[in-house]
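One chain of protein is taken out of this complex; the other chains stay put.
For clarity, chains are labelled A and B in written order, and residue numbers in each chain start from 1.
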Amino acid sequence: MKVGLFIPCYIDQFYPQVGIATLQLLEKLGCVVEFPLLQTCCGQPMANSGFAKLSKGCDTNFVNNFSNYEYIVAPSGSCVLHVKEHLQSEDNPELAKHIRASVYELTEFLTDVLKITTLDASFPYKVGMHNSCHGQRGLHLSSMSETVAPAFSKPGQLLQMVKGLQLSYPQRVDECCGFGGTFCVFEEAVSVKMGKDRIKEHTANEVDYITGGDISCLMHLEGILKRQGSNTKTIHLAEILNSKL
Amino acid sequence: MKDHASLAEQFIKDEARTDWHDETLWFVRQKRDKAAYGLPEWEQLRTWASEIKDHTLSALDNYLVEFETNAIANGIKVHWAVDAAAHNKIVYDIMKAQGVKKLVKSKSMLTEECHLNEYLQQQGIEVVDTDLGERIVQFRKEPPSHIVLPAIHLKKQEVSDTFHEHLQTEKGNNDPQYLTHAARLHLREKFIESSVAITGVNFAVAETGGFVVCTNEGNADMGAHAAKVHIACMGFEKIIPKAAHLSVFLRLLARSATGQPITTYSSHFNKPRHGQELHVVIVDNGRSRQLGREDFRNSLKCIRCAACFNTCPVYRRSGGYSYHTAVAGPIGAILNPNLDVQAYSDLPFASTLCGSCTNVCPVKIDIHQQLWKWRQVVTEEAKVPISKKMGMRFMAWILDCNVNYKAAGKIGRWVMRNLPFLVKNKLNPWYKQREMPDAPKESFKEWYIKNKKA
Partner (left out) sequence: MSGRAAILNTIKNNKPAATALPFIDVSAAIQYIDLLQQYKTVLESIGGSWQELNNEIELEAAIQSITGTSTAVVNTMLSLPKDLAGVDAVALEPTAIAIMKGLVAVAENAAIWVTEEQMVNRLLPFICQQLVLVINEHDIVPTMHHAYKKINVAATGFGVFIAGPSKTADIEQSLVIGAHGPIGLKVIIVKNKYV
């Protein structure tokens, strides 16, 4: 299976290990992975700041880079959601439509397309799951505490396949961490307070790591944890799923 | 100029109190969850409610006329107000005709939106708010901070101090039971004396020409049934087609609001009682304009349950006043820009777009999607530079973004270098309470080219 790997800009710049883990994991599972070299930011930061019209260039570039793939996979619920909801192309609306339907967040690609049931991975730590809102409420990667429906969790399902891992959830199982894109600087005070409150609940569970499917949320939590001098670390789900410790 | 971010920052300075506020409202959210999970048909009910409201909006003029015709036949006097000023004048004219100088009022967010109290006070009329929470904030000369729980920002000691000052309760007695009882005695006198009562309207039924008012305290009924004149004020979106539809909304409203299976009183007013005057004031005040905005019209489906407030992680940590308007919270952030896009351009940004509001909304308003869409409108329409509302850092970033976009035409790459949370700069608000991510030896792309590119 040929997969176009979409690596969001902040992963590329600051968390290359997440991209590497994603690529290795997909290859391990038999995919032929290609990373289109001219890809850049998907335009989400601008669109969420009210400048969707400025992100046309991003859209065009995205379409140019990813039009040849049956599956496009990214280790970020947030960026995938943005592409799914907002990718447009004036020159080639059909192609944009095809891409919107072919883009997958990593965990849903593993559970729904590859349908994996076992995984050769081990990670002998206490891990707290952070449900990122865009993945959860946007892409429905797991059931949501607000709606009356059977419970499920695609990331939880995958983490259960990892040997040695002890999974826990914070008390408020899916409250937002406060990253929120540019919200994290425009509403700095609320953003940080929300992050601190998430961390408090995870540390109450005495976790070694907080994990999730969006590096943006994790980067925000990591920034606070480090400032607090905490021993708790953050790690992207892809890194755990690719890990053999 | 007031903006959400700086008012919120002010609020959060008292972290212990912020925690208390957050936990109090989270508790209400949990009660809502429990009530919702108690009904296997919950999601079906939301769908029905949403569809009834969609349908109603699509035939709103017909239903309003049907309501009016039936209400008049019932002996109700119907008034129409294009805006807040017209609404206030209608109420005042009724007061003048009665020759009375005071009235009791039960909770009505519409009258808050229209600033009726201030207006009537200027005309020399005494308004007594009778909802306990509203009475508390009225004594304190504060507006409500929440549409269902007006005094949720106050601690019982503060209520006790206020009542000590205004109702001569025992100093330092903070017992809610004691304080509530004091208010009961005080307000019973007001109910009995008052010849005019104002209530809100939760639902107006086109088919019957009657309307329903929901309270737990019984204050709407105490006021309305004791007074010679009852004035009910409603935004025109309160209309529903049939009485049978009330079942859907009454099942959702209190469960969403407080987790109760229904409010204590769901009062159905159809006709004035013998010798009483009953007025209904139907208010537009920007609603018909909102109806014309395709992206935003379904905000008019709102039944004011405040579930979106209680679930909102931003509201819980910034308080009602940070929204600097009568209707705060997520719904306020999509309603207020319609009233004044300049004054409220900051509100659509007071959200992480987490989507929890949309999930709890009993009438399925796509609140977080509308917040996103309002951002697009605000950046187009707001004439006041957004920098004033959003802080310089926002403007600087956006301007840069604009300039660089036009200059370089390569917006994506520009963003990668200039994401506000990645710029290594001590003035960067990211850095105030958070460390920057470590810079790796190489980017993913560099690694890929080195290791993978065949």
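Details
Methods note: a residue touches a chain if its C-beta (ideal position, glycine included) is under 8 Å from a C-beta of that chain, and two chains touch if they have at least 3 such contacts.
In this text the structure is predicted, and so the values were computed from the model without any measurement.
Looking at the complete complex, one finds that the omitted chain is in touch with B. The chain not shown here is touched by just one of B:Asp3, B:Asp33, B:Glu113 or B:Asp131, and that residue is B:Asp131.
Remark: the omitted chain is touched by one listed residue; of B:Asp54, B:Glu142, B:Glu277 or B:Glu435 this is B:Asp54.
When the full complex is taken into account, the listed residue touching the unshown chain is B:Ala151, out of B:Ala5, B:Ala36, B:Ala84 or B:Ala151. In the complete complex, the residue from B:Gln10, B:Ser267 or B:Asn428 that touches the missing chain is B:Ser267. Where subunit B meets the omitted chain, the residues involved are 24, 27-28, 38-41, 44, 47-48, 51-52, 54-55, 57-61, 64-65, 74, 80-82, 86, 130-133, 136, 149-152, 154-156, 159, 176-177, 179-181, 184, 187-188, 191-192, 205, 208-210, 216-219, 221-222, 225-226, 236, 241, 243-248, 250-251, 258, 260-275, 282, 284, 288-289, 291-292, 294, 297.
By definition in this document, only the chains that are shown with their structure count from here on.
Subunit A and subunit B have CA centres that are 33 Å apart. Of all the residues in subunit B, the ones that touch subunit A in their complex are 4-5, 8-9, 12, 15, 18-19, 22, 26, 33, 36-37, 39-40, 42-43, 311, 313-314, 317-318, 348-356, 358-360, 372, 375-379, 390-391, 393-394, 397-398, 401-402, 405, 409-413, 415-416, 419-422, 428-430, 432-440, 442-449, 452-453. Those residues of subunit A whose C-beta lies close enough to touch subunit B in the complex are 7, 9-17, 19-20, 23, 35, 37, 40-43, 45-55, 57-58, 61, 133-134, 137-138, 144-149, 172, 174-176, 178-195, 197, 219-220, 222-224, 226-227.
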